[in-house]
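Now for chain A:
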Amino acid sequence: MRPRRHAICAIAALLVATGSLASCGGSDDGDGDALRFVLFGDPTETAGYEDLVTAFERANPDVDVTLSPVAEQDDLLAKLTTQFASGRPPDVFLINYRNYGQFASRGVLAPVQLYLDKSEAIAENDFAAAALEAFRFDGSELTCLPQNVSSLVTYYNVDLFEQAGVPLPHAGWTWDDFLAAAQALTHDGQYGVGTEASLIRVAPFVWSAGGDVVDDPDAPTTLTLDSGAAREGLDFFLDLQTVHHVAPPEREEQSQDSEARFLSGGLGMYLNSRKSVPTLRTIDDFRWDVAPLPVAPGGESATILHGDAYCMAAAGQQADAWRFIEFANSRQGQTILARSGRTVPSRMDVARSAAFLRPDVAPASAEVFIEVQPSIRAVPHTATWSRVEKEADQILEALFYGRVDREEGIDLLVRTTAPLFAEPGQ
Partner candidate 1 sequence: MTIRFERVSKFFGDVAALDELDLSVSDGELLVLVGPSGCGKSTALRVLAGLEQPTSGRVLVSDRDITSLPPHRRDVAMVFQDLALYPHMTSRQNIGFGPRIRREPADEVRRRTEEVARQLGLDGLLDRYPDQLSGGQQQRVALARAMVRAPQAYLMDEPLSDLDVQLRLRARTEIVELHRSIGATTIYVTHDQAEAMTMGDRIAVLASGRLQQVGTPAQVYDEPANRFVAGFLGSPPMNLVPGGGVLGGEPDTVVGVRPEDISIAADRFPADGFRAEVALVESLGSETVLSVRCEDGTRLAVRTGPRSPYRANATIALSVDPGRRHIFDRDSGMRR
Partner candidate 2 sequence: MAAFFLLPLLVMVSGSLRPAGLPPPQGVEILPPSPTLDSYRRLPELVPLWTWLRNSTVVVTLAVPITVLVASWAAFGMRLLPPRHRRTAVLLTLAVLLVPVTAVWTTRFAVFETVGLVDTYGPLVAPAFAATTPFYVLIYLWSFTGLPESQLEAGRLEGASSWELWRKVAMPQARLATLAVAVLAFSVHWANFIDALLYIDSQSLYTLPLGLRLLQLLNPTDFPLLMAAAVIATVPPVAVFLLAQRLFFDDPLRSLRGGRT
């Protein structure tokens, strides 16, 4: 019958049209043989990985790599979840140590330990211990291979410090020095210190005061920020905004976030990881540098790990995936990435090289990222940790900006997150 034949032809034509998009649209992964590498990062960061992939492909002509960058960590998790669920996980993906637990706990990752042990190109002791530690999911075997070992530091506006006659931050400076500097720098719409209000920002203060954020780092069942030394650290952090007003209040922060404020010269100190450096390097109207976090009175110096690692999906092309990871973590591979200035290489030899330290550009004290490494600690990396953080951060923000009563808020913080440590099905 004529009408049907026409209709079916048309449908077929359409299907072919969209089908062919599948191959023309999806760059070169149509055959399924290319190695799929998923990561998160902004365009400048992604550019570094593109260079890395190019170098790898030149060295390994038999392997094609498809790079799939996503914008941020939430999106990365969504992407990974759908891909694992559909049975087509990426062969290699880059993930933060606070998020890999939910994959590792379900046994969908291929641990890198065996591959690393057999590797002739790289060895375990090439890498920073603090970074390795966070990626041993069961405490002994290395699950993913760390790519970087960044940590929380203090960026500061040298000019503002000098104008205010405040001594510059230095290793071993204390909370009192920090607060005094912040207070001296806060005036006329200018603020002393900017930070986001989140668990990973609070944690180093808690540790420095001698407390911990959870009851048992290996098998946490609750947050422990409500009492003791942990509470002191939390209080000091919250007081910055609610009592001393040295941090921008919420309406200011919403209008101009701390990074933008620091860039425009309106902020004395800014707490962040190495990730800010490429952006801060665009500053040309004042001098800035980097220093360790301040230490609690009578406490120990502490900072928090910001580290990502390459993980391999158990269902992926493991052999080729490892070849890529091996290359990326070779001296050559990490040197390529170090150029972006955004990461602290997990390979100590690269971290100590000029590729990372870059004496020609700010920050002058880049070695701070290496010197603080002994004091780096990590939050837990259990299966539900990212969920705990998500909920905790909402409440910490309310606390930091004084939206809720301190006691009530902290109580709520502990109560809300407690059930999440043992969320069913996780």
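Here is the rule we go by: a residue touches a chain if its C-beta (ideal position, glycine included) is under 8 Å from a C-beta of that chain, and two chains touch if they have at least 3 such contacts; residues count from 1.
Regarding candidate selection, all candidates are chains of the complex that A comes from, given by their letters.
The shown structure was predicted, so the numbers you read here are calculated from the model rather than taken from an experiment.
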*Direct contact with chain A in this complex, candidates 1 or 2*: 2
_Interface residues, chain A side, partner candidate 2 - complex_ = 1-3, 6-7, 10, 14, 17-19, 21-23, 25-27, 29-30, 32, 38, 42-43, 46, 66-72, 75, 78-79, 82-83, 85-88, 254-257, 260, 264
